[in-house]
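Only one protein chain is missing from this complex, and each of the others stays in its spot.
Labels A, B and C are assigned to the chains in the order they are written; within every chain, residues are numbered from 1.
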Amino acid sequence: MTIRVLIFGSLARELSCKDIAVDVAESATVRDVNQALAAKHPSKASFFQSARLAVNHAFAAPSSPVQQGDEVALIELVGGG
Amino acid sequence: MTIRVLIFGSLARELSCKDIAVDVAESATVRDVNQALAAKHPSKASFFQSARLAVNHAFAAPSSPVQQGDEVALIELVGGG
Amino acid sequence: MSVLVRILDGALSSQRLPHVLNPAPTTEQVGATLVFEGIVRANEQGRAIRALSYEAYEPMATNALTELARDILHKHALIAITVEHSRGEVLAGERSFRLAIDSPHRKEALAAMDEFIDRMKRDVPIWKSPIYI
Partner (left out) sequence: MSVLVRILDGALSSQRLPHVLNPAPTTEQVGATLVFEGIVRANEQGRAIRALSYEAYEPMATNALTELARDILHKHALIAITVEHSRGEVLAGERSFRLAIDSPHRKEALAAMDEFIDRMKRDVPIWKSPIYI
């Protein structure tokens, strides 16, 4: 299945887009999404491997399942406020 | 010479007065005033021996001289603000 | 005990909310009121800016601020927390954030404010982007 991971802030500016589409298996977990993001952007692999993801507006553990239709967002903040 | 030491707050309420008169030598220091206060109130001797005194509106070291006409005040605060 | 969270478009008003620094405090137990305001500075990493643009991922941003406020309120035994954060463009010199705490005592209010802002910067999905002159 395809998951579109929402991105924000300086990452969105740098990549000139609002989301990153990744393909993962039907039984994928949050960890699989992180790995797929890292594979798609090798130059930022370590960032994407450990970046926090929210699923349906709540932070999700690496082992949490991800399903078709879930809203997935990458929430890495640098400074904020 | 006689020095009238101004007192405030709960100490003034407890002693029902606004100052304590003590007799000290002409060449007295702040330390001598503390000792004279302690001698006058033996039940609170340790409090008066170490209580901070201001001379003419500034905290004064134990070795500072005290002269006739100086305004001496006992500044011990408990909590304040 | 009360929590109020608002994400507002543009700069925050310089006016306090009616219940922040309330002329009649909410309860007899309020002994300390602490208000922090964050103001957009005219420089960002040494470069002059005209404004910051704030992007909030909603509804997660409001939910996360509300949960954070509730958690801090209970942890520090506070009486009330009010949080306001801008989204969109806020000019240099204008307010983008306000946190008001009513507490029985000062120490808890200061500790709560410090912890709230640290955790907000880490956990609440609001991003800022400089708009250079």
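Note that a residue touches a chain if its C-beta (ideal position, glycine included) is under 8 Å from a C-beta of that chain, and two chains touch if they have at least 3 such contacts.
These numbers come from a predicted model, not from an experiment.
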Checklist entry - Since one chain is left out of the picture, which of the remaining chains does it touch in the full complex? => result B, C
Item to check | subunit C, residues in touch with the chain not shown (by the definition above) | outcome: 14, 21-25, 28-43, 92-93, 104, 106, 109-110, 113-114, 117
Checklist outcome for this item: Listed in rising order, the subunit B residues that touch the chain left out are 6, 8-10, 13, 54, 57-59, 73, 75, 77, 79-81
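The rule is short, and it goes like this: only the chains that are shown with their structure count from here on.
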Checklist entry - When the centre of a chain is set as the mean of its C-alpha atoms, what distance in Å lies between subunit A and subunit C? => result 27
Checklist outcome for this item: Multi-chain contacts in subunit B, i.e. residues touching at least two other chains, fall at none
Next on the checklist: Quick check: what residues of subunit C touch more than one other chain, meaning two or more?
Outcome noted: none
